[in-house]
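Showing chain A:
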Amino acid sequence: MVGLISALIMVPLAGALALFTAPARNARPIALLFNALAALDALALWQHFDIRTAGLQLVERHTWIPAVGAEYLVGIDGLSLLLVLLTSLIIPFAFLAQRMERGFCALMLIMQSALYGTFTAQNFVLWFLFYEMSLIPAFLLIKIWGGENRDRAATKFFLYTFLGSVAMLLGFLGIYLARGSFDFATLAGLGKNGLLSGKLAWLAFAGIFLGLAVKVPLFPFHTWLPDAYESAPTGVAMVLTGLLSKMGVYGFVRLLLPLFPNEIRIIGPWLLALAICSIVFAPLAAWVQSDLKRMVAYLSVNHLGYCMLGLFAVAALPSGAAIDTQAALSGVFMQIFNHGITAAALFYLVGLLEQRRGLRGIGDFGGLMQRTPLLCGWMSVAMFSSLGLPGLNGFIGEFLIFKGSFAIAASFTALAVIGLLVTAIVFMRAMQALFSGPLAENCSAFPDLLPREKVTIIPVTLLMFAIGVAPQFVFNIFNTTVVQMARLFG
Partner candidate 1 sequence: MSSAAVVIIAILTLAAALAAATLQKLMHATLSFAVALVGVAALFFLLGAEFVGLVLVFVYIGAVAVLIVFTILLTRRDVGKDRAANWGGAFLAVAVFGGLTWAILKTQSVAVVAPHIRLVTVKRIGEALMTSYVWPLQCVGLLLTAALIGALVLVMEEKP
Partner candidate 2 sequence: MSRWILDHLWLIPAVPFAVSLVILSLPNGRHKSAAVLAVAGQVAALVLSFFAFLPTLQTPGFRAVQNFTWFTFGDHALRLGWLLDPLAAVMLMMITLVGLCIFVFSTGYMAGDKNFVRFFAYLSFFSGAMLGLVISNSLLLLFIFWELVGLASYLLIGFWIERPSAATAAKKAFVTTRIGDLGFFLGLLWLYGRSGTLLFYDGGDGCLETGGLNMLGASATFIALLIFCGAMGKSGQFPLHVWLPDAMEGPTPVSALIHAATMVAAGVFLVARAYPIFSLGAINGVTASLMVVVWIGVITALMAALIAIAQADIKRILAYSTISQLGLMMVSLGVGGVAAGMMHLLAHGFFKALLFLGAGSVIHGCHGEQDIRKMGGLRWLMPITFSTYAIGMMALSGVPLFFSGGWTKEEILHVTAHWPASRLPYYFLLIGVLLTALYMTRQIIYVFFGDRRVASQHAHESPRVMTMPLIALAICAILFSIVLTPAWPWLHDYLTGTAADVELVRLIQSTLFLSLVLVGAGFALGIWMYRKVGVQDRQRPADTDPLEFAQPQLFRFLENKMWIDELYARTIIAFSWMSARLSDWMDRHFWDRLVRGFGGIGQLLGVFTASIDERGINAGVDETTVGTRGLGRLISAAHSGQIQTYLSVIAIGVLALLLFYAWLA
């Protein structure tokens, strides 16, 4: 079914337009309606996607700006489909998370469209267009609807990611001037034998690496993140952590790894060291945070660090057996999906606490278990999922990443388990402070989960259980792609 992908990109945009013709108080229902349409579209994509075929499917190709080799080229493989599905899941979740004005809804829809575009575009120009298109709504959402320090946080977020993007664009221009193509598949084919020669290759690599590393974010380019997540409104924080950070990881898989295999191999240990720093230092920093949102934000850095560890291990030391490469890649993809769900759920739950209390410092609560057992119960599930408890979704991805990268880069992986430990400490500290002890006075009037909150959080949490116990249905989406990519990187 050709046209499904374009429709997917267009539906949220149409929704954003439609919002301005409708009364303002209906904004959120209308946005949700368009989300439902997009979700249906995504499901149709899943339906038409042949999981046994590797490579791009449902490709749409039109000439666009022939002068610079920019085509309108969209298509999906397993990874793209996974991310499209994740987007279709997280955005409505974010819409349900908080009250939103019309402009807020419209910007969210534009961001959704940009995300769909980013995850399906197969030509750099188009991809970059969508990539940047997501930045502006995010900036505005933080700037207009953010908490205190929103100006500072929004500016920091924008400058960091934008400077990264500029570096990436320059890198790609270099590639284009040398090889005359913007097409991902073509460039990936050239990558094996060196896309560029000598120092130019390093420049292009550095530019693209910088852009993506800021986006993910990879240590030490992560300092914008706690500020941005802290200031962003709940719904935006959910999208930021659940989806926008995945754009960076996706970029690594789609661009950097296929295009610069030789460069990554040379500086591989350094990249792995950066990933380890993300994994170890971020939760350590999370440990001392008193703001819950900042804490979750730092843990996001840690979880994305695992993704980076898996990817760099695969790409940096391609001595691995097929099983290890595949394990690491599958783990990374799983982790992308799981972290999207779990981190979004955590931000949602922190948002619920904030709505009730008006504050979100870790010391502002206490003894909640006595007052709101359901809220605490579901929040614990999300936390345990995040710390990688077996039986919940987080474990699957982390296990596979560790399995793959341990076989390839044992010493780095052994260091990375420190991250697992510290994450556990962070969550234990949070749970103790929030849930146990005597009931804090200012929490004694909290309502437990309201029906509409239950409707929001329970399906997501059940999904965590489902993936944790029987993850095969997720693996089916990308297994073929993993095999193909493992052959490419290995």
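The set was built so that all candidates are chains of the complex that A comes from, given by their letters.
As a convention for this text, a residue touches a chain if its C-beta (ideal position, glycine included) is under 8 Å from a C-beta of that chain, and two chains touch if they have at least 3 such contacts; residues count from 1.
Computed from a predicted structure; not experimentally measured.
**Q** Can you pick out the candidate among 1 or 2 that touches chain A in this complex?
**A** The answer is candidate 2.
**Q** Any idea which chain A residues touch candidate 2 in the complex?
**A** 152, 155-156, 159-160, 163-164, 199, 219-223, 226, 281-282, 284-285, 287-289, 322-327, 329-331, 367, 369-370, 373, 384, 389-391, 395-396, 399-400, 402-403, 406-407, 410, 413-414, 417, 420-422, 424-425, 428-429, 431-432, 435-439, 470-472, 475, 479, 482-483, 486
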